[in-house]
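For this depiction, one protein chain was excluded, whereas all remaining protein chains were kept in their positions.
This part shows chain A:
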C-alpha cells in the first residue's frame, strides 16, 4: 500500500476540513469523487487505507481524521479532529470569550444531566451569570443557534446535547475535565453522553448500541450485571456494528470487554453512576 499523498488525498482533506464532519456515505462518495478527479485507482473497500495515508501525514500536526458514531442514530461519521489542547482551535477563534464560557457552562449542564440533554431555558438562564461578559437572553439564543449551525451542539425539541463532532473532537477534554462524571459505553467503549444507565450496576450504553444489542429481545438484561433492563428499547434502523477497520482510530481505544468487566467489579457498585446533582 502506498503511503504517498496524492492530490486525491489533498482534495479529500480540503473538503472534509471545510465541513468539519461528514456522514459515512458522504465520505464514501467523496473518496470516489477525489479518486476520479485525479485519475487514481479507486477501490471502494479501501477508504480506511486511503484515510490512513492522510493520517500518517497529519500525525506530526496533532490532527487526525477519526471515525465516530452518532449518539442519535448510530450512523458513522468522519471528522478532522485536533489532538492538541491549545487555544488556537477552530472553535476558540470563531467565538468570543463569553460565548466560549456559555459553551463550557452548557457542557456542564449536559454532562450533569441524567439523559445528556440540557433545556434551552436552563442554558439561557446562565447568560447573565457569565463572568467574562454578561449576555442578553436574545444574544444567548443566537449564540446557541450558531453552536448548532457550526455543529458543536445539536438540538431536539428545545433541548440541547453535544453533537457528534463535539464528542469526537473533545472526547479527551471531556474525560479529563469531568473525570468521574462521565462514562464510556459498556458496549462500544467510547464516551457516552446520551445513554441508558443500568439501575443496578450503573453501566451506561448508547441508545443506538442498546438498539442493536437488545434487538428482538423481549426480556432484556444488563450485559454487565444481568439485571432486568427497564428501559424502552429504541428501534435499530441503522446498522451500527459495521466492522471497524483495525487501523483507523475510532474516537477512543477499545478496552477488551473482559478487562472492562473486571474493572467494574473491582469498584463499588455505585461507581458507574453519575454523581447526584446537589
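List of remarks:
Methods note: a residue touches a chain if its C-beta (ideal position, glycine included) is under 8 Å from a C-beta of that chain, and two chains touch if they have at least 3 such contacts; residues count from 1.
Here, contacts and distances are computed from a predicted model.
Selecting from "GCS light chain", "Non-structural maintenance of chromosomes element 3 homolog isoform X1", "Cyclin-dependent kinase 9" or "Ubiquitin-related modifier 1", the unshown chain of this assembly corresponds to "Non-structural maintenance of chromosomes element 3 homolog isoform X1" (UniProt protein name). Across the entire complex, the residue among A:60, A:131, A:179 or A:218 in touch with the chain not shown is A:60.
Shown as candidates are A:11, A:28, A:46 or A:75; the residue that touches the absent chain is A:11.
Within chain A, the residues in touch with the undisplayed chain are 5, 7, 10-11, 13-15, 17-20, 26, 30, 33, 37, 54, 57-58, 60-63, 82, 84, 86, 88-90, 93.
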